[in-house]
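Here the complex is missing a single protein chain, while all its other protein chains stay put.
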Amino acid sequence: MATAPGITEKFLEETLAHEQTSLWGDAWRRLRRNRLALASSVFLLLLVLVAIVAQFWTPYSYYAQGLGPIYQGPTPQHWLGLDQSGRDILSRIMLGAQISLKVGIGTQLVVIVVGVLVGLVAGFYRGFVDTVNSTVINIFYGIPDLLVALTLVLLLGRSLGIIIFAIAFTQWMNMARLVRGQTLSLREREFVEAARSGGAKASKIIFRHILPNALGPMIVQATIGVPMAILFEAFLSFLGLGVPPPTPSWGAMAADGFHAIRIAPHIVLAPAIALSLTLMAFNFLGDGLRDALDPRQKR
Amino acid sequence: MSQPVLQIKDLKTQFFTDDGVVQAVDGVSFDLHSGETLGIVGESGCGKSVTALSILRLVQEPGRIVAGQILFKGDDLVQMSDEEVREIRGKDIAMIFQDPLSSLNPVLTVGFQIEEAIEAHGKVPGKTALNRAVALLKQVRIPAAESRVQDYPHQFSGGMRQRAMIAMGLANSPSILIADEPTTALDVTVQAQILELLRDLNRDLKTAIILITHNMGVVASLCTRVLVMYAGRVVEQGPVEQIFKDPQHPYTWSLLQSIPRLDSDRHDRLLSIEGFPPDLIRPPRGCRFNPRCQFKIDRCLHDDPPLMNVGPDQDAACWVTMRRALSSNGERRG
Partner (left out) sequence: MADRTPLLRAENVVKHFPAGLGASVKAVENVSLEIYPGETVGLVGESGCGKSTLGRLITQLLPVTSGNVFFDGVDLTKLRGEKLRQYRRQLQMIFQDPYSSLDPRMTVGDIIAEPLENFGLLRGRMKDQRVQELLKIVGLNPYFNNRYPHEFSGGQRQRIGIARALALRPKLIVADEPISALDVSIQAQIINLMEDLQKEFQLTYLFIAHDLSVVRHISDRVMVMYLGKIVEVADSVEIYRNPRHPYTKALLSAIPIPDPEVQSKRRIVTLAGEIPSPVNPPSGCRFHTRCPIAQLPTPCADQEPPLEAKARDHRAACFFSEKVPVAV
């Protein structure tokens, strides 16, 4: 803090302290200024909209085959063309959005519940509990993701729920480690000491003081976890182990159309582009959130 | 009086942030004479550190010097190129900061860092630099300097690290040493040692010292002249004895009344200055101290007082002045 930038920072901190409207409000403002993050949010909102709409309506049925000549490219009737079974690609892409989002968000929900609980307990109680937790976490890290996921899916079946569970199985440790780190540092903060001094019980300290203050990094971690999960699922589908047909996962669509990539590239391109855009959007948003929530940013 | 070695004329430094323009230094002027010890005293946010950074053109984005002159031996530092300022920084004007732990590189020996400071302003043969480093460590009273020069910062205690910083600052025999809260992070017994060192260095080397602090006791120990800053302005300046005995600005007066003194009768209730530090983005109209001033009159709410002469070599920016405020027998308004 003793150098020129440190002094400037401290000075601004002191003078601007009561200008902040709220911690979230400040973060929101910073986020708004990040064009990429903003564009990504818009894209993702549209994606969610598409996914919701797809539940009730798609231009054509997603599983109806033979709607036209197979491998046909984009036409005014079928904006994205037809696949190797004559199914409308656009409709399948729309439903694929649903699958991707369900997987992405579903896995993160599981990851949050498990990872946060484990992390909080390990970080707060330390000692024996922490050692046990860390050992468990490290064991999980040691197991190759793909192997685990494959095994689970093969053993338990290829349903969306199992896939979500399998992917979450490989991802929860990151969240747990993050939350544990946050907990370890937060529990030393003076306001936690003050809470203890005021007679707060452990559960109160953990859920009222530590958890809310760890939300920022948790949200970022979850946001970055979504594209990882979606990609994982696409990969599983590509390998033929994703959601069973005819449910249109983008990965499965790309896998199915792979053999025809030279004559009908649109079958692979459509889901590949959709996947890429979605992944990028989540990553940009995640980055944007991380910068916005960083308390050190002063501009 | 000889020509001042440093003349600050109407310096303005501002920070351009999302919340508005922070007028950190708003028209500060003062002179520093050769060999003098000048104290700049004020509380957090008054602009004293930013003033010091401005002198050495160290203010970083989102801050900039927007107006004024900083005349060092006649040359305006504000107008100089970065190259020219770098020549002066560390050579003619050196600065030391509050926390030596973060100013010193933990992976380099102290000796190396002092040599670096020396060599930044001209290559010297290896041995010479090392010898000079050892001599400097001796000058700042670090015992066993010859072996200490090979040590790393973490092997030094807080007080010794600060001495090492002072040694680095003095490496090129600067005419001015700016010390920004050099003892704030130190224990009081160590602080006494450092202040004694600075006093002796000032006397022996004739290096002028600008000491920035919030501690009136430190000012009383070391400085011959003092500037009191509030809300980016100088509100009072003059010789230290006069300012402490006969402060004319209500802020200076209140500040002195609110500090518990070791030699006072402990039953005296401390005067407390009501209110909060000023908003530097939207400062109060009129005199910036008026929301907290017990002695204000109508004029204070509308007219911003400039620094005016209130005694031999003493200036204060106040329409009322304590002389008049105290003589009107407690007849205070506002």
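Labels A and B are assigned to the chains in the order they are written; within every chain, residues are numbered from 1.
Here is the rule we go by: contacts are C-beta pairs under 8 Å (C-beta built on N, C-alpha and C of every residue); 3 or more make two chains touch, one makes a residue touch a chain.
What you see is a predicted model; the values in this text were computed from it and never measured.
Taking the whole complex into account, chain B touches the unshown chain at residues 43-44, 157-160, 187-193, 195-196, 214-221, 240-241, 244-245, 254-256, 258-264, 266, 269-274, 276-277.
Although one chain is hidden here, its contacts on chain A can still be listed: residues 17-18, 20, 22-23, 189-191, 193-201, 204, 208-209, 212-213.
Just so it is clear, only the chains that are shown with their structure count from here on.
A separation of 51 Å divides the Cα centre of chain A from that of chain B. Residues of chain B touching chain A in their complex: 15, 17-20, 22, 24, 44-45, 49-50, 53, 58-60, 62-63, 97-103, 180, 277, 280-281. Of all residues in chain A, only 1-8, 11-12, 14-16, 19, 29, 298-299 touch chain B in the complex they form.
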